[in-house]
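To start, the structure itself, in structure tokens.
Note that one protein chain of the assembly has been removed; the remaining protein chains are unaltered in position.
Entry: chain A
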């Protein structure tokens, strides 16, 4: 029956998409880090910013069933199921993306993007849950602040190196708030 639940959530499609993202991330990492004209430290930044974003976008549709109201009227302990779903997703995304090249910044961005998608699913529903995180990461990446000031470390966390300690705080806040509200309330129903 767990198999039915995973299918109801579209998990097989998510897993397949995650594999594709991992392969693309590994290929991009390999290509970028072997270009002589790129700074080897900065070369992986696109992968570190984009791969967790894509993984989180794939996660969005799995955060609700085809009929949330119908499912919520059942005795299943949904808060526990949601907690397990997010935990498995974070571990799955983190582990697979690590195969493309281990990085603390990749882990940080995974937490941040998952938190934003989960929070958006709870507040605006899964159909549009991809939009805020996509817009935010694209905006940050497009403006690509080379600045190393404290504020840039906070608001531009997706493109900061993991050694930028302040970049972890907004991520932890987004992860805690986003996953917390999703676990408590579930995805918003229409």
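Note that contacts are C-beta pairs under 8 Å (C-beta built on N, C-alpha and C of every residue); 3 or more make two chains touch, one makes a residue touch a chain; residues count from 1.
Assume contacts and distances are computed from a predicted model.
A.B. asks: Leaving aside the chains you can see, what is the UniProt protein name of the one that's missing? Options: "ABC transporter domain-containing protein", "ABC-2 type transport system ATP-binding protein", "Imidazole glycerol phosphate synthase subunit HisF" or "Putative ArsR family transcriptional regulator".
C.D. replies: For the chain not displayed, UniProt's protein name is "ABC-2 type transport system ATP-binding protein".
A.B. asks: Of A:7, A:35 or A:102, which residue touches the hidden chain?
C.D. replies: A:7
A.B. asks: Contacts of chain A with the missing chain: which residues?
C.D. replies: Touching the chain left out of view, chain A contributes residues 1, 4-5, 7-8, 65-67, 69-77.
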